[in-house]
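Every protein chain but one is kept in place in this view of the complex.
Our next item is subunit A:
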Amino acid sequence: MLSVRDVLQKAEKAKKRKAAIGSDIDIDEFIKEDKKEHETVDSIQDVPKKVKDTLLKVGVDTSEEERAGSFLQMDQSNIYSSSISDSIELMNLEIALDKYNWLDQYMWNVVSPDGDKYTAQTALREQEEGTKSGYFIRSKPGTKEVFPMQACMFIGDETVMQTAHNIIIAEENSELHVITGCATGDDIASALHVGVSEFYLKPGSKITFTMVHNWAEQVEVRPRTGITIDDNGTFINNYILTSPVKTIQSYPTAYCSGKNSKAIFQSIQSGQKDSIIDVGSRVYLNGENSAAEVISRAVSHDESKIYSRGHLAGTVPEVKGHLECHGLVLSDDSLIYAVPELEASAANLEMSHEAAVGKIDEDEIYYLTSRGLTEEEASSMIVRGFLSMDITELPPELANETKKMTDMSLEGM
């Protein structure tokens, strides 16, 4: 555990450190807004209609029907947070830190403050300015709330640098579902989002985390995510990005430390315009009998570039892991770069990968034209089919919701 002084020291040293991958961003070009810039709302229904519609596109439903609660951060301000479910606590991180003195030990524990300048700047804003934006979600021991908690990071102002630090804890034998949507107001010409998320899965717990991104064309995105999974815990991450973005680079890393722990990453990416999407998933299989599955589907349109990464590291015997990356390159000016990595440092483990990048099979297009679809309709149907993978291990309530979210994202493509 890092003391506040350690965090500060580390962050100070790393505040100009470039990220290991992805294009470098000049942070000084962005404005650091005050955490009180936007006023809080009494009800999530009170946000403007335009924002509501945008939220709905990323799965955040302001009617809060079939939701366990909602959290909304506008730029740097936490404008709404409310938990409907008795099983789950949800609040702004700052409030949570005041309420629970034990929460300190969960800060910067699975994401390091000196990872790069994005984590460092987030840590510095917390320590120096007292800007502790982001959410705290905790499912109580033994509870199973079927409805998801919804959280949204919204960028509403020009050239802001939004930072958020989220702590998600699933206590022993609990089940927690989170839908998180990130979006931008449609008049934003440039902005930077940095979201640090730390997940803690206690023994026997399960978290599903479904994230839909809908950024604007000039937004830079640098999420930094770490997950630690104890005995018999299961973490499922679903990620959907089908709209344009300037650049996104993220490499969430799960540590399967516990016995029988399991991590599943499923992602759907569609590159539009000149987006540069660099998204990977990394799992350390450190626990006895732990397992991981990383599945991604990517299609590149226009001049987009998609780097689809995956890294499995097995450090003890008897662990299992599989990486699967399928891509369709739909434009000559676009690129898909699949980087599957397997790292085995123990005997008797089982890890595999499967990567296939290609084009749409012409026979499939012709088959559909013979049923009356035009070539364009046929390829769009095939691409949507390719991307709409079945997301596994969700409760039925959420499976439907996730399917709806995927369909909606694909429709907007």
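Please note the rule applied: a contact is a pair of C-beta atoms (placed from the backbone, for glycine too) under 8 Å apart; a residue touches a chain by one contact, two chains touch by 3 or more; residues count from 1.
One rule holds in what follows: contacts and distances are computed from a predicted model.
Taking the options "Putative branched-chain amino acid transport ATP-binding protein LivG", "ABC-2 family transporter protein", "Archease" or "tRNA-splicing ligase RtcB" in turn, only "Putative branched-chain amino acid transport ATP-binding protein LivG" matches the UniProt protein name of the chain that is not displayed.
Interface residues of subunit A facing the missing partner chain: 361, 363-364, 366-375, 381-382, 384-389.
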